[in-house]
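Removed from the display is one protein chain of the complex; every other protein chain stays in position.
Chain IDs A and B follow the sequence of writing; residue 1 opens each chain.
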Amino acid sequence: MASIRAKNILIGKPGTSLANKTGGWRVFYPVVDKAKCVACGMCVMSCPEGCMTTSKETKTLIDLDYCKGCGVCAKVCPKTAISMLKEEK
Amino acid sequence: MSTVKVFNAGHTACSGCGLSLAARLVMEAAGPNVIVSNSTGCLEVFTTRSPQTAWGVPWVHSLFENSGALATGIVAALKMQGKENEARVMAFGGDGSTADIGFGIISGMWERGDDVLYVCFDNEAYMNTGIQRSGLTPFLGATSTSPAGSVTGGNQKQKKNIPMIAAAHGVKYVATACVGYQRDLQNKIKKALAIKGPKYVQILATCPLGWGNDSSLTIQMGKLAVETGLFPLFEVEEGKITNVMNVAKPKPVEEYLKLQTRFRHIVKNPEEVAKVQAIADANFKRYTKDKVLF
Partner (left out) sequence: MKKVTEGLKAIAETVALCRPEVISAYPITPQTHIVEELSVIVANGKLKCEFINVESEFAAASVVLGASVAGVRAYSATSSQGLLLMAEVLFNMAGMRLPVVITDANRAVSAPINIWNDWQDTLAIRDAGLIHLFAEDNQEACDMHLQAFKIAEDHEVMLPVMVNLDGFILTHAFDPIEFPEQALVDKYLPKYVPMEKLDVKNPLSFGLMGGPDRYLETRYAMAETMKTCPAVIRKAAQDFNKMFGRNYGELIEEYKMDDAEIVLVSMGSIISSMKDVADDLRAAGKKVGVLKIRCYRPFPVQDVIKSLCGKKKAIILEKALSIGGVGILTADIKAALYGQKNVPEISDFILGLGGRDIRISDIKAIVALAEKANLKGEFYGLDPKLVEEMDK
């Protein structure tokens, strides 16, 4: 006899929120000027979604599946390397 | 983005939410070997809408006021299973949960000296239920239950001083932190987790929706709160203030207040602004390095 506990409703498997692509929320999206970016990591440390990565090789990369377009990264960048552009949809 | 991290995207926090940033910074500093007990509030709601969860560590939510008591039970259970070194236990609560409805629970946990890091994510109101006044709402801040009306203008009570109350309980490590100072925040979390016994870290988490500032100003707002003296960053260990973040040139409180609609009713009123300035000035005097509190 199977146990009737609704475990798949009550208990969550790790990281399943990743199925929810919050990128669909945004009105503005960030664009990185790789020439200006020095990969300081300030934006990576400031992103509320944690959807940014950076390295000297790649410069800052943004996962637009999750970016909500808050604009924090653009504001904190010491090199003003990030611009917020309006989504054309 | 397919690898599961300790704290994952896809959560439904507001765009620019300082609390989601704070939680991510805390979790990335804490690492995977932690168990989190989380009170009801924004953080719990936007990370765990069944069947999804943003958490990549063992996590439990029970009620609004009892994350601390659950943490006590979890620590005891780990001990009985011989697993006390397998995971560090953290309890998370918002300002309402910590200062108001969960206050007795947290006091009990501290009085017992349980080995728990309690993190208060302080966005200065009951944000999840729509921006109502809490015990940590700052003086004169407008909320939906302390609005600026024609007779009274905003919250008329002072912000309850939880860090000092924690210190009075003999909490081993007490610290305030802020999303505007990310590395400082993470260092404090790492430091706390290395200590056995009760620890308390209160993190100012900016809230664009509740405070009424642009979503892009999350970091700026946090920095201004500290630079004006309204949210001083300090550490208390063994009853003594051991560290204070030095603000070389304190900024006048107007620079902070004018960016938020929750203070718009006072920015043109120098008398009211002066009251807020007095709080900031007092903070700079009160929180000084090496001051013995208890």
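Methods note: contacts are C-beta pairs under 8 Å (C-beta built on N, C-alpha and C of every residue); 3 or more make two chains touch, one makes a residue touch a chain.
Given the structure is predicted, the values throughout are model-derived calculations rather than measurements.
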- Answer key for A:Pro14, A:Pro48 or A:Gly69 versus the chain not shown reads A:Pro14
- Note on the structure: Missing-chain contact among B:His61, B:Lys199 or B:Arg262 belongs to B:His61
- Quick one: which of B:Thr48, B:Ser215, B:Thr228 or B:Gln277 touches the chain that's been left out? B:Thr48
- Note on the structure: Those residues of subunit A that touch the unshown chain are 1, 3-7, 9-14
- Item | Those residues of subunit B which, in the complete complex, touch the missing chain | 32-35, 37, 44-45, 48-53, 55-63, 65-66, 69-74, 76-81, 86-87, 104-105, 107-108, 111-112
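Quick note on the criterion: only the chains that are shown with their structure count from here on.
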- Note on the structure: Between the Cα centroids of subunit A and subunit B the separation in whole angstrom comes to 23
- Query: How about subunit A: which of its residues touch subunit B in the complex?
  - Reply: 8-10, 12-22, 25-26, 45-51, 63, 65-66, 68-72, 74-76, 84
- Message: Quick check on the complex: what are the subunit B residues that touch subunit A?
- Response: 1-2, 4-5, 7-13, 15-18, 20-21, 24-25, 28, 47-48, 50-57, 182-183, 208, 214-220
